[in-house]
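All protein chains but one are shown at their positions in the complex.
Chain naming follows the written order as A, B and C, and within any one chain the residues start at number 1.
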Amino acid sequence: MKTFSLSESAIDAASLGRELEREHVGAVVTFEGRVRDHNEGRAVRGLAYEAYAELAEAEGARILGEARTRFEIARALCVHRVGELALGELAVWVGVSAAHRDAAFAACRYIIDEVKSRVPIWKHERYVGGKAEWLHPWNP
Amino acid sequence: MKTFSLSESAIDAASLGRELEREHVGAVVTFEGRVRDHNEGRAVRGLAYEAYAELAEAEGARILGEARTRFEIARALCVHRVGELALGELAVWVGVSAAHRDAAFAACRYIIDEVKSRVPIWKHERYVGGKAEWLHPWNP
Amino acid sequence: MNYTLLYFASLRDAAGCAQESVVSEARDPGSLYADAAARHGFRMPPERVRVAVNGAFAARDVVLNDGDEIAFLPPVSGG
Partner (left out) sequence: MNYTLLYFASLRDAAGCAQESVVSEARDPGSLYADAAARHGFRMPPERVRVAVNGAFAARDVVLNDGDEIAFLPPVSGG
(Lines give C-alpha, C1' and ligand atoms only; values in the text may rest on other atoms or scores of the structure.)
Protein backbone atom coordinates (compact mmCIF):
# COMPACT_ATOMS: atom_id res chain seq x y z
CA MET A 1 0.00 0.00 0.00
CA LYS A 2 1.31 3.45 -0.90
CA THR A 3 1.96 5.70 2.08
CA PHE A 4 0.60 8.72 0.23
CA SER A 5 -2.09 8.56 -2.38
CA LEU A 6 -4.57 10.67 -4.28
CA SER A 7 -8.16 9.48 -4.42
CA GLU A 8 -10.87 10.40 -6.90
CA SER A 9 -13.54 8.78 -4.74
CA ALA A 10 -14.62 9.21 -1.10
CA ILE A 11 -11.88 8.47 1.45
CA ASP A 12 -12.70 5.45 3.62
CA ALA A 13 -11.30 6.58 6.98
CA ALA A 14 -12.42 3.43 8.79
CA SER A 15 -10.49 1.06 6.53
CA LEU A 16 -7.43 3.33 6.60
CA GLY A 17 -7.61 3.29 10.38
CA ARG A 18 -7.63 -0.51 10.39
CA GLU A 19 -4.45 -0.46 8.28
CA LEU A 20 -2.69 1.26 11.17
CA GLU A 21 -3.73 -1.18 13.86
CA ARG A 22 -1.08 -3.49 15.18
CA GLU A 23 -0.77 -5.24 18.53
CA HIS A 24 2.51 -3.57 19.34
CA VAL A 25 1.13 -0.12 18.69
CA GLY A 26 0.06 1.96 21.68
CA ALA A 27 -1.03 5.20 20.05
CA VAL A 28 -2.85 6.19 16.88
CA VAL A 29 -3.40 9.84 15.96
CA THR A 30 -5.49 10.78 12.97
CA PHE A 31 -6.22 14.09 11.27
CA GLU A 32 -9.21 14.66 9.02
CA GLY A 33 -9.58 17.79 6.93
CA ARG A 34 -13.15 18.36 5.82
CA VAL A 35 -14.77 20.76 3.40
CA ARG A 36 -16.00 23.72 5.40
CA ASP A 37 -19.11 25.66 4.53
CA HIS A 38 -17.27 28.94 5.12
CA ASN A 39 -13.79 30.21 4.29
CA GLU A 40 -12.59 33.67 5.26
CA GLY A 41 -16.12 34.91 5.71
CA ARG A 42 -17.49 33.60 2.42
CA ALA A 43 -20.21 30.94 2.22
CA VAL A 44 -18.81 27.97 0.29
CA ARG A 45 -21.09 25.93 -1.97
CA GLY A 46 -18.58 23.29 -3.00
CA LEU A 47 -15.03 22.79 -4.10
CA ALA A 48 -12.67 20.83 -6.24
CA TYR A 49 -9.05 19.82 -5.81
CA GLU A 50 -6.68 19.59 -8.77
CA ALA A 51 -3.30 17.91 -8.46
CA TYR A 52 -0.17 17.50 -10.51
CA ALA A 53 -0.62 13.82 -9.81
CA GLU A 54 2.84 12.47 -10.69
CA LEU A 55 4.68 15.03 -8.60
CA ALA A 56 2.08 15.11 -5.81
CA GLU A 57 2.47 11.38 -5.23
CA ALA A 58 6.26 11.60 -5.25
CA GLU A 59 6.35 14.59 -2.90
CA GLY A 60 3.72 13.06 -0.62
CA ALA A 61 5.70 9.83 -0.35
CA ARG A 62 8.82 11.91 0.44
CA ILE A 63 7.01 13.65 3.32
CA LEU A 64 5.82 10.35 4.77
CA GLY A 65 9.39 9.06 4.55
CA GLU A 66 10.66 12.14 6.37
CA ALA A 67 8.11 11.55 9.12
CA ARG A 68 9.33 7.98 9.60
CA THR A 69 12.92 9.25 9.84
CA ARG A 70 12.22 12.12 12.23
CA PHE A 71 9.80 10.41 14.62
CA GLU A 72 9.65 6.99 16.25
CA ILE A 73 6.52 5.81 14.55
CA ALA A 74 5.30 2.44 13.30
CA ARG A 75 3.19 3.42 10.31
CA ALA A 76 1.92 6.56 8.63
CA LEU A 77 -0.60 6.96 5.84
CA CYS A 78 -2.07 9.95 4.02
CA VAL A 79 -4.78 10.15 1.39
CA HIS A 80 -5.83 13.37 -0.36
CA ARG A 81 -8.98 13.74 -2.43
CA VAL A 82 -8.97 15.19 -5.92
CA GLY A 83 -11.94 16.17 -8.07
CA GLU A 84 -15.30 17.55 -6.96
CA LEU A 85 -16.15 17.49 -3.24
CA ALA A 86 -19.37 18.29 -1.43
CA LEU A 87 -19.66 20.22 1.84
CA GLY A 88 -18.57 18.14 4.80
CA GLU A 89 -16.69 15.61 2.70
CA LEU A 90 -13.30 14.38 3.75
CA ALA A 91 -10.59 16.23 1.79
CA VAL A 92 -7.49 14.79 3.46
CA TRP A 93 -6.84 12.04 5.99
CA VAL A 94 -3.60 11.45 7.91
CA GLY A 95 -3.06 8.56 10.31
CA VAL A 96 0.01 7.68 12.36
CA SER A 97 0.63 4.76 14.70
CA ALA A 98 3.45 4.60 17.23
CA ALA A 99 4.42 3.02 20.51
CA HIS A 100 3.99 6.38 22.29
CA ARG A 101 1.71 9.34 21.80
CA ASP A 102 4.40 12.03 21.59
CA ALA A 103 5.71 10.65 18.33
CA ALA A 104 2.24 9.94 16.95
CA PHE A 105 1.03 13.52 17.57
CA ALA A 106 4.23 15.11 16.27
CA ALA A 107 4.38 13.01 13.12
CA CYS A 108 0.70 13.52 12.30
CA ARG A 109 1.10 17.27 12.67
CA TYR A 110 4.29 17.25 10.60
CA ILE A 111 2.65 15.34 7.76
CA ILE A 112 -0.43 17.54 7.42
CA ASP A 113 1.65 20.73 7.66
CA GLU A 114 4.13 19.58 5.01
CA VAL A 115 1.42 18.18 2.73
CA LYS A 116 -0.41 21.49 2.85
CA SER A 117 2.70 23.53 2.11
CA ARG A 118 4.58 21.34 -0.39
CA VAL A 119 2.37 18.93 -2.32
CA PRO A 120 1.15 20.30 -5.67
CA ILE A 121 -2.59 20.25 -5.01
CA TRP A 122 -4.84 23.25 -5.51
CA LYS A 123 -8.24 24.07 -4.09
CA HIS A 124 -10.94 25.65 -6.23
CA GLU A 125 -13.79 27.05 -4.15
CA ARG A 126 -17.27 27.86 -5.43
CA TYR A 127 -19.15 30.39 -3.34
CA VAL A 128 -22.82 30.96 -2.70
CA GLY A 129 -23.79 33.63 -5.25
CA GLY A 130 -21.87 32.13 -8.13
CA LYS A 131 -18.26 33.28 -7.81
CA ALA A 132 -15.43 30.78 -7.81
CA GLU A 133 -11.73 31.07 -7.08
CA TRP A 134 -8.45 29.19 -6.97
CA LEU A 135 -6.76 29.43 -3.59
CA HIS A 136 -3.14 30.41 -4.00
CA PRO A 137 -1.92 31.49 -0.59
CA TRP A 138 1.12 33.67 -1.02
CA ASN A 139 1.97 33.58 2.64
CA PRO A 140 1.16 30.02 3.56
CA MET B 1 -24.36 12.54 24.94
CA LYS B 2 -21.82 12.84 27.75
CA THR B 3 -18.51 14.41 26.71
CA PHE B 4 -16.55 11.95 28.85
CA SER B 5 -17.70 8.45 29.60
CA LEU B 6 -16.49 5.12 30.85
CA SER B 7 -17.36 2.05 28.80
CA GLU B 8 -17.47 -1.57 29.87
CA SER B 9 -17.72 -2.76 26.26
CA ALA B 10 -15.61 -2.18 23.14
CA ILE B 11 -15.30 1.46 22.09
CA ASP B 12 -16.92 2.13 18.71
CA ALA B 13 -14.50 4.67 17.25
CA ALA B 14 -16.37 4.94 13.96
CA SER B 15 -19.63 6.01 15.54
CA LEU B 16 -17.83 8.41 17.88
CA GLY B 17 -16.14 9.93 14.83
CA ARG B 18 -19.51 10.47 13.18
CA GLU B 19 -20.67 12.36 16.28
CA LEU B 20 -17.96 14.93 15.61
CA GLU B 21 -18.82 15.56 11.98
CA ARG B 22 -20.48 18.81 11.15
CA GLU B 23 -20.49 20.79 7.94
CA HIS B 24 -18.88 23.83 9.54
CA VAL B 25 -16.01 21.79 10.90
CA GLY B 26 -12.72 21.85 9.00
CA ALA B 27 -10.52 19.67 11.19
CA VAL B 28 -10.97 16.53 13.24
CA VAL B 29 -8.11 15.10 15.31
CA THR B 30 -8.48 11.78 17.09
CA PHE B 31 -6.27 9.90 19.51
CA GLU B 32 -6.56 6.18 20.13
CA GLY B 33 -4.71 4.48 22.95
CA ARG B 34 -4.44 0.74 22.44
CA VAL B 35 -3.30 -2.13 24.64
CA ARG B 36 0.36 -2.77 23.80
CA ASP B 37 1.91 -6.21 23.89
CA HIS B 38 4.95 -4.80 25.72
CA ASN B 39 5.43 -2.28 28.51
CA GLU B 40 8.84 -1.31 29.82
CA GLY B 41 10.41 -4.42 28.40
CA ARG B 42 7.85 -6.89 29.75
CA ALA B 43 5.60 -8.98 27.51
CA VAL B 44 1.99 -8.13 28.32
CA ARG B 45 -0.67 -10.82 28.16
CA GLY B 46 -3.69 -8.66 28.95
CA LEU B 47 -4.88 -5.91 31.20
CA ALA B 48 -7.78 -4.47 33.09
CA TYR B 49 -8.75 -0.93 33.97
CA GLU B 50 -10.45 -0.07 37.23
CA ALA B 51 -12.07 3.31 37.82
CA TYR B 52 -13.58 5.25 40.67
CA ALA B 53 -16.51 5.72 38.32
CA GLU B 54 -18.34 8.58 40.00
CA LEU B 55 -15.26 10.77 40.33
CA ALA B 56 -13.74 9.67 37.01
CA GLU B 57 -16.81 10.83 35.12
CA ALA B 58 -16.90 14.14 36.97
CA GLU B 59 -13.17 14.80 36.47
CA GLY B 60 -13.32 13.70 32.83
CA ALA B 61 -16.21 16.05 32.13
CA ARG B 62 -14.26 18.84 33.84
CA ILE B 63 -11.25 18.23 31.54
CA LEU B 64 -13.43 18.30 28.43
CA GLY B 65 -14.94 21.56 29.65
CA GLU B 66 -11.46 23.02 30.17
CA ALA B 67 -10.55 22.05 26.60
CA ARG B 68 -13.58 23.89 25.24
CA THR B 69 -12.61 26.98 27.24
CA ARG B 70 -8.92 26.97 26.32
CA PHE B 71 -9.16 26.12 22.62
CA GLU B 72 -11.45 27.20 19.79
CA ILE B 73 -13.06 23.88 19.17
CA ALA B 74 -16.51 22.76 18.09
CA ARG B 75 -16.87 19.44 19.90
CA ALA B 76 -14.75 17.09 21.99
CA LEU B 77 -15.48 13.59 23.19
CA CYS B 78 -13.55 11.05 25.23
CA VAL B 79 -14.37 7.46 26.13
CA HIS B 80 -12.23 5.29 28.42
CA ARG B 81 -12.61 1.55 28.74
CA VAL B 82 -12.91 -0.21 32.08
CA GLY B 83 -12.80 -3.93 32.82
CA GLU B 84 -10.80 -6.63 31.01
CA LEU B 85 -9.11 -5.74 27.71
CA ALA B 86 -7.34 -7.94 25.18
CA LEU B 87 -4.11 -7.03 23.38
CA GLY B 88 -4.68 -4.49 20.65
CA GLU B 89 -8.02 -3.35 22.05
CA LEU B 90 -8.91 0.30 22.24
CA ALA B 91 -8.36 1.57 25.80
CA VAL B 92 -9.11 5.25 25.29
CA TRP B 93 -10.47 7.36 22.44
CA VAL B 94 -10.34 11.15 22.17
CA GLY B 95 -11.84 13.12 19.29
CA VAL B 96 -11.92 16.87 18.72
CA SER B 97 -13.48 18.87 15.91
CA ALA B 98 -12.68 22.49 15.15
CA ALA B 99 -12.65 25.03 12.36
CA HIS B 100 -8.84 24.91 12.25
CA ARG B 101 -6.26 22.23 12.88
CA ASP B 102 -4.15 24.12 15.44
CA ALA B 103 -6.96 24.08 17.97
CA ALA B 104 -7.98 20.51 17.15
CA PHE B 105 -4.45 19.16 17.68
CA ALA B 106 -3.83 21.19 20.84
CA ALA B 107 -7.15 20.26 22.44
CA CYS B 108 -6.81 16.57 21.62
CA ARG B 109 -3.35 16.52 23.16
CA TYR B 110 -4.55 18.45 26.21
CA ILE B 111 -7.42 16.05 26.82
CA ILE B 112 -5.40 12.84 26.66
CA ASP B 113 -2.60 14.31 28.79
CA GLU B 114 -5.00 15.51 31.48
CA VAL B 115 -7.09 12.34 31.42
CA LYS B 116 -3.97 10.26 31.93
CA SER B 117 -2.72 12.38 34.80
CA ARG B 118 -5.93 13.31 36.65
CA VAL B 119 -8.79 10.88 36.09
CA PRO B 120 -9.00 8.12 38.75
CA ILE B 121 -8.47 5.10 36.49
CA TRP B 122 -5.86 2.42 37.17
CA LYS B 123 -4.25 -0.09 34.86
CA HIS B 124 -3.61 -3.65 35.98
CA GLU B 125 -1.22 -5.48 33.66
CA ARG B 126 -0.82 -9.24 33.45
CA TYR B 127 2.52 -10.40 32.08
CA VAL B 128 3.59 -13.45 30.15
CA GLY B 129 4.86 -15.82 32.84
CA GLY B 130 2.06 -15.14 35.29
CA LYS B 131 2.97 -11.99 37.22
CA ALA B 132 0.55 -9.10 37.40
CA GLU B 133 0.87 -5.54 38.63
CA TRP B 134 -1.00 -2.31 39.23
CA LEU B 135 0.64 0.63 37.47
CA HIS B 136 1.05 3.53 39.87
CA PRO B 137 3.49 5.94 38.27
CA TRP B 138 4.96 8.11 40.98
CA ASN B 139 6.43 10.51 38.50
CA PRO B 140 3.69 10.73 35.90
CA MET C 1 -17.44 9.11 64.08
CA ASN C 2 -18.66 6.63 61.43
CA TYR C 3 -16.91 6.66 58.06
CA THR C 4 -16.96 4.60 54.92
CA LEU C 5 -13.53 4.06 53.37
CA LEU C 6 -13.01 3.21 49.68
CA TYR C 7 -9.81 1.59 48.41
CA PHE C 8 -8.73 1.33 44.79
CA ALA C 9 -6.21 -0.65 42.73
CA SER C 10 -3.20 -1.79 44.79
CA LEU C 11 -4.67 -0.35 47.99
CA ARG C 12 -7.78 -2.45 47.44
CA ASP C 13 -5.61 -5.53 46.95
CA ALA C 14 -3.62 -4.73 50.10
CA ALA C 15 -6.73 -4.04 52.17
CA GLY C 16 -8.43 -7.15 50.84
CA CYS C 17 -11.63 -5.18 50.32
CA ALA C 18 -12.94 -2.32 48.20
CA GLN C 19 -14.85 -0.72 51.03
CA GLU C 20 -15.02 -0.81 54.79
CA SER C 21 -16.98 0.90 57.53
CA VAL C 22 -14.95 2.24 60.42
CA VAL C 23 -15.66 3.96 63.69
CA SER C 24 -12.81 6.35 64.42
CA GLU C 25 -11.79 9.38 66.47
CA ALA C 26 -9.89 10.70 63.41
CA ARG C 27 -11.31 13.94 62.00
CA ASP C 28 -9.33 14.19 58.72
CA PRO C 29 -8.47 11.85 55.79
CA GLY C 30 -4.74 11.96 56.54
CA SER C 31 -5.27 10.46 60.00
CA LEU C 32 -7.68 7.86 58.62
CA TYR C 33 -5.09 6.86 56.02
CA ALA C 34 -2.39 6.48 58.67
CA ASP C 35 -4.69 4.21 60.69
CA ALA C 36 -5.67 2.17 57.62
CA ALA C 37 -2.02 1.88 56.52
CA ALA C 38 -1.08 0.46 59.94
CA ARG C 39 -4.09 -1.87 59.97
CA HIS C 40 -3.61 -3.22 56.42
CA GLY C 41 0.13 -2.84 55.94
CA PHE C 42 -0.08 -0.24 53.13
CA ARG C 43 3.39 0.65 51.90
CA MET C 44 2.33 3.53 49.68
CA PRO C 45 3.53 6.82 51.20
CA PRO C 46 0.63 9.11 52.13
CA GLU C 47 1.91 11.95 49.92
CA ARG C 48 1.33 9.69 46.87
CA VAL C 49 -2.29 9.03 47.75
CA ARG C 50 -4.97 11.47 46.65
CA VAL C 51 -8.09 11.77 48.71
CA ALA C 52 -11.71 12.20 47.72
CA VAL C 53 -14.53 12.91 50.15
CA ASN C 54 -18.10 12.12 49.13
CA GLY C 55 -17.05 11.80 45.45
CA ALA C 56 -14.97 14.99 45.13
CA PHE C 57 -11.21 15.52 45.45
CA ALA C 58 -10.33 16.92 48.87
CA ALA C 59 -7.31 17.94 50.92
CA ARG C 60 -5.80 15.43 53.34
CA ASP C 61 -6.49 17.77 56.25
CA VAL C 62 -10.08 18.66 55.48
CA VAL C 63 -12.39 18.33 58.51
CA LEU C 64 -14.66 15.31 58.15
CA ASN C 65 -18.24 14.84 59.22
CA ASP C 66 -19.99 11.82 60.58
CA GLY C 67 -21.08 9.53 57.73
CA ASP C 68 -18.54 10.82 55.18
CA GLU C 69 -17.27 8.49 52.46
CA ILE C 70 -13.50 8.80 52.04
CA ALA C 71 -11.70 7.36 49.01
CA PHE C 72 -7.94 6.71 48.90
CA LEU C 73 -6.58 6.98 45.35
CA PRO C 74 -3.15 5.71 44.36
CA PRO C 75 -1.35 7.44 41.45
CA VAL C 76 -3.54 6.98 38.36
CA SER C 77 -2.58 5.13 35.19
CA GLY C 78 -5.42 5.47 32.71
CA GLY C 79 -4.90 5.93 28.99
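One rule holds in what follows: contacts are C-beta pairs under 8 Å (C-beta built on N, C-alpha and C of every residue); 3 or more make two chains touch, one makes a residue touch a chain.
Every value quoted in this text rests on a predicted model; they were computed, and no experiment measured them.
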Omitted chain's touching partners, listed by label: A
From A:27, A:76 or A:91, residue that would touch the chain that is not displayed: A:91
Positions on subunit A contacted by the hidden chain, ascending: 33, 49-52, 54-56, 58-59, 80, 91-92, 112, 115-124, 134-138, 140
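Methods note: only the chains that are shown with their structure count from here on.
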Farthest chain (mean CA position) relative to subunit C: A
Interchain centroid distance [CA atoms averaged], subunit A/subunit B, Å: 24
Euclidean distance of C-alpha centroids - subunit A vs subunit C, Å: 49
Set of subunit C residues in contact with two or more other chains: none
For subunit B, residues that touch 2 or more chains besides their own: 33, 112
